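For this view, one protein chain was removed and the others were kept in their places.
The block that comes next holds chain A.
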Amino acid sequence: MDAELLELQRQFEFAQQAKSSIRLSDRNVVELVQKLQELHIIDFDLLHTVSGKEYITPEHLRHEMAVEINKLGRVSVIDLADVTGVDLYHVEKQAQQVVSENPGLMLIQGEIISESYWDNVAEEINERLQECSQIALAELATQLNVGSEFVASMLEARLGTLVKGRLEGGQLYTPAYVARVTAMVRGAARGITVPTNLSVLWGTLQQLLHEMDGASGVTVESSFFQSIFNGLVKESKVIGSLRAGVHWTPTVFATAQKECIDSLFSQNSFISYDTLNKLGISQPVQFLQSRYPEGIPMITAFAHPSLIEMLDAAVEDAIERGSWIGSLSILPASFGSQDAAKILSLCPSVQSALKGNKALILGESYVFSCGFVKSIYDCMEKEMDAFSLSGSSGGVLSDDSNLVKEVKVRNDFSKSSEISNSGNEKKKKKGKSTGIKTAESIPDDDDYIPTKSKRNQRKGKNVSSNQVSDAKAGAKKDSAKEDNLNVPSEEWVMQKILSVVPDFEEQGIEDLEMILRPLSNYMRPMLINYLKERRKALFTENTEKMKRLLDNLQKRLDEAFLNMQLYEKALDLFEDDQSTSVILHRHLLRTIAASIADMLFHNLDMHNKLKNGTEVEESQSSEPITLNSAERTALAKNFPGSLAKKALAVGEALEGKRVEVFMTSLREMAEESGLLLKKLDKKLERSLLHSYRKDLSAQVSAETDPITLLPKVVSLLYIQIHSKALQAPGRAISNAVSRLKDKLDDSAYKILTDYQTATVTLLSLVSAATGDQEEDCTSDRILSKREFLENLMPALKGLVLNASQS
């Protein structure tokens, strides 16, 4: 065994046997401190560092913080926490206490700064300022890493002492620089001679300073210029007035302005607001009223009272002469119509004339004598009569009726008469206009007589026009439409005024419209009222006529229609005989039905014309009117609405072969036109038959013509036997007679047959007599037959009359 090895073993054993040193661990130390605090041996607060290996008292912490602040002057609270190794919470709390104890310190945005630090900074800033003449606060704030507001407040406290300069609008300036800029502002302000917006001026100065200082210069704010300027104004180094802090008006300008206005007003007796606006006065009315209390404010100008007197005299003269005047021709050219109206309202003679109804103002600036206007209006009324006639002519709807033609002829005659009258009137009017123009104040005796004769002529004309003038009736819509068509238009009235008073034309085209249109607007309502009054009277008259017409039509229609129905019943007896039935139907349509239709068509046509305003003279005669097929069609087409269609149907039915078709069409047409068709009942039928029978009996008794006796006897026999009213033409008599065979005894039938045969023979002979054959023989035979019939007449009469008696 190696000796050294053994020695090492022994040393190792010894080392392991050695007693280890007793060391306190971190835990032991912490527990010791806590124990000491529990036993109140340590009575003060202890703070431990961030590392947890050190303890520190609050007092010592504040001491360390104060040392650091004194060394640096400005230190962040976060940096203090790093330096002292204590948690930020405790550092912040102690920082509050340090700052509150020491008045020379301040706590701003997490930094503690001492006054001495700011003093040093102020000195540095002052040195820079003296070099550069101007420094921007924003730049300083960026360098110092604090807010601009704080830098400004800090510097304000040291201006004049540590910092020799001026603080304005975020910029620092040296006194020399301020003086230089002040001189510039003063020069610029004194150089202005018109009202100027100062913002523009400051912009110019900024540009100039930029060029002087180059890129290194700081832009000067407008507020700096403004404050300098305000100072100059207060010191009265710059004379003028400042409005709203921006608009500068030099005194020199104000003086020149007033002188200009005074001279204009004194020379012209008025001044236009446009002129004042050009001179820079924004409220000319207030300005002028304060300067000239006696003046008159108007729409476009300000006037001196002398203008009123001048216009007043001119208008008064025009009114006395019974003429008209345009006030714009007397007033200055720059005046508008509204200004003229304003001055007219201030003229005493004009106002008195208006109140006394001696004058009229039209178009705001034209004064018309009432006499003048009245004379024009009288002429216009005559023109209105002619207008009525022309309207009436235009209203004619149909040329078929003779009455309508007659009315038209009358209208033409009246119109031609009117035209000649108009010519005469125009000549007289021209003479009168000349008189007015020459201002004759006293009318001659000769003038008086024509005036009276004129009135008489007018009256006569009115009476004549009433008969041929228009009338309005019917629905409101139609009436309104008619009114529009027949009422004179504004242009028409203006043309008439111009023709009556050619004097207006000399005023020129532009003025013509201004004069004529208001005058037309004034007169047109009066003319329209006049026209409406006359039309209203005519309408009333036409209404009466229409009512009377319809009443007559209804009465006659009732009578005729009842007869028609009575005759229609007799046709049933012959329904089995086709040929006879056709003959009887056609006969009835050609006679009774045609008369009914013609009466209806004619009266409805007249009614329609009255409704449309056409003057139709009422037919006084009650003679039946016969129309042919073409005439009926023409009238039917003129009827309004669906009535025309139904009327055409009636016309067609008349050309047909069935009475039923006609009856149906007639019923529809009557319904459409508002007429009533009375129904035939038993009682009415019996009374009609009775009266018809009496009538026929009387006729038979009085009849002396052997040929016409036969149909009457046959009709009477049918009434007696069948109680039917038969209307038979000649061709149907033989059939009618043969139908009576069963009803009559043999002797009566023989008499009737012989008479009918003889009648036919006689008629044949009479028709043959038109030739020149054996004249003597035919004549003799006619005479013999006639004698034969005359011999049989008493027997035939006795047959009918005896039956009647029985």
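What to note about this one:
Note that a residue touches a chain if its C-beta (ideal position, glycine included) is under 8 Å from a C-beta of that chain, and two chains touch if they have at least 3 such contacts; residues count from 1.
Keep in mind that, in the parts below, contacts and distances are computed from a predicted model.
UniProt lists the omitted chain of the complex under the protein name "Ubiquitin-fold modifier-conjugating enzyme 1" (options: "Ribonuclease H2 subunit B", "Light-independent protochlorophyllide reductase subunit B", "Ubiquitin-fold modifier-conjugating enzyme 1" or "SAC3/GANP/THP3 conserved domain-containing protein").
Of the options A:Ser20, A:Ser282 or A:Asn357, the residue whose C-beta touches the omitted chain is A:Ser20.
Of the options A:Gln9, A:Thr255 or A:Ser784, the residue whose C-beta touches the omitted chain is A:Gln9.
In the full complex, chain A touches the omitted chain through residues 1-2, 4-5, 8-9, 11-13, 15-16, 18-23, 25.
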